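All protein chains of the complex are present and in place, except for one that has been dropped.
For chain A:
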Amino acid sequence: MRVLVSLPVLLPLLAAGCSLVLARHTTAQRLLTVVVLTAVLADAVALLVAVHRDGPARVAVGGWPPPLGIALAADLLSALLLTVGVLVALAVLLFAIGQGTSERSGETAVPFHPAYLMLVGGVGLAFLTGDLFNLFVAFEVMLASSYVLITLNAGEARVRAGMTYTMTSLTSSLLFLTAVALVYAATGTVALDELGRRTAGLDEGVRAALGAFLLCVFAIKAAVVPLHFWLPDGYPTAPAPITAVFAALLTKVGVYAMIRTQAELFPREDTWWLVAGAAMLTMLVGILGAIAQDDINRLLSFTLVSHIGFMLFGLSLFDVAGFTGTILYIVHHIVVQAGLFLVTGLVVARTGTAKLHLMEPADGGPERGTPPVITALFLLPALSMAGIPPFSGFIAKFALLRAAAAHGGVAAYAVAATALLTSLLTLYALLRVWRALSAPAPGPPASPVLTVGATAGMVLVGLALAAGAGPLAELSERAATDLLAR
């Protein structure tokens, strides 16, 4: 068990160092990253099985017991998200290798592989940490590598977007550190399980202030409206696979940290009006922003913001059914959003543009559509995202709506209505893209096998989520019950 819990953090970090040494040997570097991520994936699956069988596991790193040492903890929620996250990271890596993102600049060495491994290590640490300060360190490891990845081969546009992204993330990190300092001052500990016991004894006002502070910090990281402005501006300029992995993992880690801290440190009984309001605002502003866009990458970034609202929806209900819905939604969204961004990468590689108005068939203009394979690969996750049965999006949305109906109350029904409207608008926004893509394509298809394969794999995983909805829902429900029981 000890090995299982520590490997997802240790392996990628050690491999990142080795990868830096191998900078001149491209093949060895690629092989190392693929092997390490496959090993981490196998480990995550084994961890999920072990936690499912034996219950949550804790490991004191280096044999130092808390409060001095740092604990790594794995429960169903973290093991499940870790598995899905690493799976997506592996698929995106194969896409990046197929597309050559890692070595586009010729002469200068590009630190893609080391940075990517650090990113995965940081994500693993964020999911597995049992300590609030260590969560801050995990965010820093993850974000520091993301700063490197977003400014790879930086031209003017990428430096500008990277600067905005970096400054926003750093500000939220400093706020996070301030929150950690205040939590420590109030309770005298930063270990999450101990904190859960001590926050209950705090003064009501102090407790509410600390809870709101942490909520605000993670809301910036998860791009919750009105703290979302950095996301649609920062993500689209990066290369396709990097945008895909950021969209799939970074915001979800923010949401994960949000539900973990709120459920463990600041549990509540009633509906959370503040989060319900933020959820509605996020859904509507995000999807209206998406409809107004012409660039596919920007459109998908706004869709991403919009669907963070669905995850807040479950959090605002603050009961087992609500959390079950949120966990299902996170799992579904990681896979589907990564799939959509990868397909966009294929589209741009094929047509040379991500602008919708350039793809629309014009009289006498060149034909800029895509072959049926790519169109189909876009349509499947798009329908899933909009929540059309029988795809995974429908299952996650259904779980949320059922939770709202069981919960009752004005706030729950209002958010549920907004969620339905948002799903409809999502369908409109994504089908607009699909229509542009299905314009007649010139010439025979010539996409590299690896990129199409990785994308198709991602889409298939999305379909598999729907096929395995029963066990997945049961797993999410148990994870939610464990989370709230503490």
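By our rule, a contact is a pair of C-beta atoms (placed from the backbone, for glycine too) under 8 Å apart; a residue touches a chain by one contact, two chains touch by 3 or more; residues count from 1.
Note that in this section contacts and distances are computed from a predicted model.
One chain of the complex is hidden; its UniProt record names it "NADH-quinone oxidoreductase subunit K", one of "Cytochrome c1", "NADH-quinone oxidoreductase subunit K", "ABC-type polysaccharide transport system, permease component" or "Exodeoxyribonuclease 7 small subunit".
Residue-wise, the contact with the chain that is not shown comes from A:V137, picked out of A:L10, A:V110, A:V137 or A:L450. Touching the missing chain, out of A:L31, A:V49 or A:L174, is residue A:L174.
Summarising the interface, chain A meets the missing chain with residues 67-68, 133, 136-137, 140, 144, 147-148, 151, 154-156, 159-160, 162-164, 166-167, 170-171, 174, 177-178, 180-182, 184-186, 190, 229, 232-233, 294, 298, 357.
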